[in-house]
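Shown next, in structure tokens, is the structure this report addresses.
Partial complex: the chains shown occupy the same locations as in the complete assembly.
Order of writing sets the labels: A and B. Residues in every chain begin at 1.
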Amino acid sequence: MKEKREALVSIVMGSDSDLPIMKEAASILEEFNVPHELFLTSAHRSPERTSLFAGKAAGRGIKVIIVGAGMAAHLAGVIASQTPLPVIGVPLDSSASPLQGFDALLSTVQMPGGVPVAAMAIGKAGAKNAALMAVRILALDDKGLRRAVDGYIEKMAEDIEEKQQRL
Amino acid sequence: MKEKREALVSIVMGSDSDLPIMKEAASILEEFNVPHELFLTSAHRSPERTSLFAGKAAGRGIKVIIVGAGMAAHLAGVIASQTPLPVIGVPLDSSASPLQGFDALLSTVQMPGGVPVAAMAIGKAGAKNAALMAVRILALDDKGLRRAVDGYIEKMAEDIEEKQQRL
């Protein structure tokens, strides 16, 4: 638990080696001041822990679940099947697979009809965008957060104009 | 506009030939009684119309935008860059490309950091899940809809038990 306020977003990962990538998501949530938690569980190595987590997340006040996993990345789908919350999947380019996250991408995005997972890009860009997607979802019901999203979008455009100057 | 109540979800597609697939999303939204609209615009053939749509969607009361597109599927990304709303992308297996939606998948999911698109599976399963994801998002702030999601999840499990009997 990173924040005293109750977490609204849970960042789940299948292995502690995924932390350096998934911290990208945490860092965006901190920037938007969204309370969140980091949770470690594996679809395959700790299935019961995963089921317990998924089953209780909504009741604990979690609104959005972000899941990072590599290889045959089943974790996002397995969690999505046991919660009514929106689940965002980040395919990771695991050092244990030479397929560059391509296996994780297909395992995450090609969910059969009925159980949705919102897939992001492979790796850091995906982890960052997962948090931004969570923020956009939470902003639907939080005007302050919506203004922050609008500000973030404007800031990106301004950054480019500044960088043009320095080119 | 399919409903008299103000649409909460906009289903956008790049070509009217995408309608048979994207109707799958509309049909799920009807099942959950979520007011929605169908909107036709192309990232490439009607860029201004696309910008106008994206810029005004939030102000019109739209909460979630679902976008179906094929080939070099830029539409979801282009819309996501001009709205603070959550955008869900459905890669389509366009009859105009022999690459089986693989081009659309990568064009949809591999968004650079900063502008998130929630990618779904290619084709009908993705269109269906896009609507279910929209429903899960809207249910964060609508207890009736949350119960409907819970009911949908239970119903899927029951259907399988019934089908086992008939196997």
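Here, contacts are C-beta pairs under 8 Å (C-beta built on N, C-alpha and C of every residue); 3 or more make two chains touch, one makes a residue touch a chain.
Treat the numbers as computed from the prediction; the structure is a model and nothing was measured.
Novice: Given 2 placed copies of the single sequence, how many copies form the entire complex?
Specialist: The complex in this structure file totals 8 copies.
The rule is simple: only the chains that are shown with their structure count from here on.
Novice: What rotation angle takes the CA atoms of subunit A onto those of subunit B? Round to the nearest 5 degrees.
Specialist: 180
Novice: Mind pulling up the subunit A residues that touch subunit B in the complex?
Specialist: Of all residues in subunit A, those touching subunit B are 58, 63, 81, 84-86, 88, 105, 109-122, 124-125, 128-130, 132-133, 136-137, 139-141, 146, 149-150, 153, 156.
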